[in-house]
Each structure stands twice: as structure tokens, then as C-alpha cells.
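Heads up, one of the protein chains got dropped from this complex, but the rest are sitting where they should.
Note that the chains take the letters A and B in the order they are written out, and that residue 1 is the start of every chain.
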Amino acid sequence: MIRDITLGQYYPVDSVLHRMDPRTKLFGTMVFIISLFFAGSLAAYGVATVFLIFVIRLSRVPFGFMVRGLKAILFLLLISVSFNLFLTPGTEVFRLGFLKITWEGLRLAGFMALRLIYLVIGSTVMTLTTTPNQLTDGMERSLGFLKRVRVPVHEISMMMSIALRFIPILVEETDKIMKAQMARGADFESGNLIQKAKNMVPLLVPLFISAFRRATDLAMAMEARCYHGGDGRTKMKPLQYERRDYVGYLVCAGYLAAVVLLG
Amino acid sequence: MSIRADHLCHLYGEGTAFEQYALKDVSFEIGDGEFVGLIGHTGSGKSTLIQHLNGLLQASSGKIYYNGEDIDGDGYDRRNLRSRVGLVFQYPEHQLFEVDVLSDVCFGPKNQGLSREEAEVRAREALTLVGLEERFWDKSPFELSGGQKRRVAIAGVLAMQPEVLILDEPTAGLDPRGRDEILDEIAALHKDRGMTIVLVSHSMEDIARYADRILVMNHGEKRFDGPPREVFAHYRELEEMGLAAPQITYVVHKLREHGISIPEDITTVEEARDAILELLRPERAKASGRQTWGKAGSGE
Partner (left out) sequence: MSMGIIKASKLIFDYIRRDEEDRIEEVNRAIDGLDLDIREGDFVAVLGHNGSGKSTFAKQINGILLPTEGTVWISGMKTTDDSHIWDIRKTAGMVFQNPDNQIIGNVVEEDVGFGPENLGVPTDEIWRRVEESLQAVGMTAFRMKSPNKLSGGQKQRVAIAGVMAMKPRCIVLDEPTAMLDPNGRKDVIRTIHELNKKEGITVLLITHYMEEVIEADRVIVMDDGHLVMDGTPREIFSRVKELKEYRLDVPQVTELAYELKKEGVDLPDGILTIEELTEALVPLFREQQADRENGIPTGGQREHVNQG
């Protein structure tokens, strides 16, 4: 269920990837996502696969953790695959009543599935190897130029970092409230869509209230620890490029070039 | 009326590397009208256990029988079970959601299929039972104090008129007076209504005062099961499990180490006071007709 979302779940081991600068990893993830949209041939997907396996091996995170995130998009995956599978015109391979599967459809659906799966695994690799704080630090620095046009980059990244910290807590809380209401006879499964939505009220109201209470508490705790925005703040872990980061940028650029060339 | 757990096991993360027993071969039977204290340190399996008793969690193996019926059996009505075995979670006030107190307490009975009027009758009764004054009934539950919110939440379960009431640390975070009030009301439900109570608590003092039987859980296994005096006599083993006995038990054992023949199975302040007074001046205790405890002083 919701517990399976691995996004924002840091996996603490020591690897080259873990030690890499978050900006490099952000760049790498972006490059990987872009490459997936360029890839249109088996050869290109082959390169992407090799690259992904290489990165996963580098991260030293068990493969099982990578694929857990897929469960969350299973529904989306099924829909997009079946759309492509059944609605692409072309040479017919198989027919079942009014449904027909074409060679082109198979190909498109396969690529679409790979694209989605790789996209999720690729970004999961980043979140598993980067603490949310490093991640937001990375974004804050990479997007620092936006400060000049008055975008509150620091505040946004702080908000994201806090959101990430509280996701697991709120997930657990959801589970608890759900059980507590079920103990009072609540039913979250049966009924039509409208009824189901109505049945969510006893879950959602307490959840929102709890989230607000936590937010107020947290704001007070941050103030008590002298938080007053980004001005005059120093960093415990300032971002600094090392040799491995330059190598990382080179590898990513090389990879993107390869995929684009192979089409 | 009884709950019987028969070789109950619960496995977390079955089939993965993180496979772990939350419950391991737990068997017991809770009879009609008992007041059972359930103790164990955090992660001992007690929370998992109570969620099995009303069918919120399903056992990996083993069975639970309610009134002799297997609750995981085909066609068993588990929603009905949940209204007969009421479960009050920790910090139950976090489940409140309605616009006013009365409506919130009506939620359970309405889920049982009662009409709004019938539900309100039940709700009024339940709110009276937990001692919440009528002037609060049409207020928003979120305007109440912590102790009052907790009562509303307990009433929300009571309004379903359960035969068994399970409470997971119902006094956590309350001040001493709030704690005593809630516990006294639970004790009254047991005494006046004959309700079966299962009380999960970290306070050995509270358990000693209210429960007539204690179940001790450790690492998912049942370790002790018996009346408080018997269980607390194992205070050394309890300590090894990260638990303790009430302070009074330690006083009594310290005195016995000094060769004073005070009965070793004393667990409350009143019992200890009477036993010590009787030892210090047996004649006076007899003359005043004071109700003395146990066989204190008979060893002379």
C-alpha cells in the first residue's frame, strides 16, 4: 500500500554515489530522464539499461529497494501499456474480438513500459543515495540564480526537506487513524465512488488536524533553535565538488551523447 | 463470553530478509468479566496482539475464538466482532473528526446500522459513563482539554456497547488527576457493568491496583500469566525484560532481606501499610479491628 512508496527513503550505506555531490546526482537524473525521451531504438535502450545497472551497482543499495517504488505506479503503467498495446494502428499480430494487437503497438507499449519503469528506478536511485537534506541543498544551490528574481529558493527547499521528513510519519499516522476508525465500524472498502469519498472524511479530518498540529509544533521548535530564514546561515555540509563529481558529469554527458546518437 | 487465542503467530515482512515474529505461539483465554492487565516493553508485541483480538490484524498462523467461533472462519462477521470487542487506541483523541462531541460519539453506533435517534441515545449514555458533563456535548471536540477529548474518544467506542473493552495506554500524557479519573471510570465499567477489560499500561502501579490478572509479553511471546502478586514476585525476570514491579514490591523485598517476615506478595500501598502496622504492633491492630491483610504476623 502507501507504505511501499520509497521516494524520499534514504538508504544509508557508504558508496561513491552516496558521497557524490547532490548537484551532480540531480544533473545525472535529469540527463537520464531526458535520454529516455530520446531513446527510440533497442540499441539506445540497451545503453540505458547498461547505464542504469552500472549506477545501481555503484550505489550498493539492494535491487529490491529500487523496484518497490514501482508498485505505486503499477496502475499508471497498466493503463499506458494497454492504451499503446490496443490503440496503435499497424500490422496485426493477434486479435481477440474487437481488440487487436499490432506489431507497432507491442513495440510502443514495450518502450513505454521501459520508459516509465526506468524513470521511476532512476529517480529512486537518487533518493535512495541522497539524504533529502542534501537533495534540497543541491536544489537550493543549483537554482540559486532564481533568488535574483525574488524566488524564495531557500524557503522552498526547506519546505521540501521538512515535507520529506514528515511523509513517513504521516503515512504511519494514516494507518493508525484508519485502524482506529475501523475499530469504530468504519468501512473504507465497499460502496460506490461517492460513498467511498464520503467514508474518507473520518480519516482525512483527523489527518489534517494532526498535520496542522505538527506544523505548529515544528515551527515553534525551529524558532526555539534560532531559525530565521536563510540569511546568515552556515552549512554543516557545504556542497563542494570533488574529482568524482567531475568524472560523474563526464560519464553522464558521454551517456547522453551515446543515446542521442543511437536514436 | 470469552476470547481464546490458540497458538497465535504473527510474522512481519513474511518472505523477505526482514522477516520477524511480532507474535510467537501465544495462547490464552480471557473469560467473562475479567480485568486483565497487559504489560511488556515497547515492541514486545502487545499492540500487535490486541489488534488481533478484534480482527484488525490477521494471524499468520494460529486461531482466535470469540465465544467459541473462529474469527477468521468463512463468513464470520468481523465488523460485528469489532463492535463487540471495543478497541481504544493510544492517543484515541486523534481519531475525533465530527463537528460536535455528540455526533462524533454517534459514529460507531451509526456504523452498526442504528438510526440517528438510536445512536444519540447510545451516545448520551456513553458520554455519561465517561463522566463528561452535558454542557460539552454540543461543543466541537477540538475545543476540549486533553483529558476531555480522551473521554470523548473512549465514549465513541463505548457507544457501540461492546462486551469487551481493550484500552491501549488510555492514560498516556495525562496528568495524575486525569489519569486517576479515567482509570476509576474504567474500573467502574468493570465493576458495575461487568464489562471484560484488557488494559495495556506501562505503569505497574496502575496494573497492580486495578487488574486481577496480568499477561506479560516479551519479544512476541507470552512470558507470565497470573494474578498480580504472582507475576510481580518474578520482579527480577521482569527487570530483565525492561519492565519492573511496583515500588512497593521492592520495599517489601528489601524488608525481607533484612529478615523481616512481611508477606512477599504485597503490591499496593494499602496492603503494605496494613502489613507493616500489624508487624509493628500486632495487639493494637487486632484490638482496633483493623482489616489486616493476608497472614501477616502469623509467623511469630
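Note that a contact is a pair of C-beta atoms (placed from the backbone, for glycine too) under 8 Å apart; a residue touches a chain by one contact, two chains touch by 3 or more.
Just so we're clear, the structure is a prediction, and the values are computed from it rather than from any experiment.
Contact with the chain not shown here comes from a single listed residue; of A:I162, A:A183, A:L207 or A:V259, that residue is A:I162.
Between the chain not shown and the residues A:E92, A:E155 or A:D217, the one that touches is A:D217. Screening A:R148, A:H228 or A:R243 against the full complex identifies A:H228 as the residue touching the chain left out. Annotation: of B:R4, B:H202 or B:H234, B:H202 touches the absent chain (contact as defined above).
By the touch criterion stated above, the residues of chain B touching the omitted chain are 41-42, 145-147, 172-178, 180, 202, 205, 242-244, 246-248, 250-251, 254-255, 258, 260, 269-270, 272-273, 276-277, 279-284, 300. Within chain A, the residues in touch with the undisplayed chain are 10, 12, 131-133, 161-162, 164-165, 168-169, 213-214, 217-218, 220-228, 232-238.
As a working rule, only the chains that are shown with their structure count from here on.
The distance from the centre of chain A to the centre of chain B, each centre being the mean of the chain's C-alpha atoms, comes to 43 Å. Note for the complex: chain A touches chain B at residues 64, 173, 176-177, 179-187, 201-202, 205-206, 209-210.
Put simply, chain B touches chain A in their complex at residues 16, 51, 54, 56, 79, 82-83, 86-89, 92, 94-97, 107-108, 111-112, 142, 156-157, 160.
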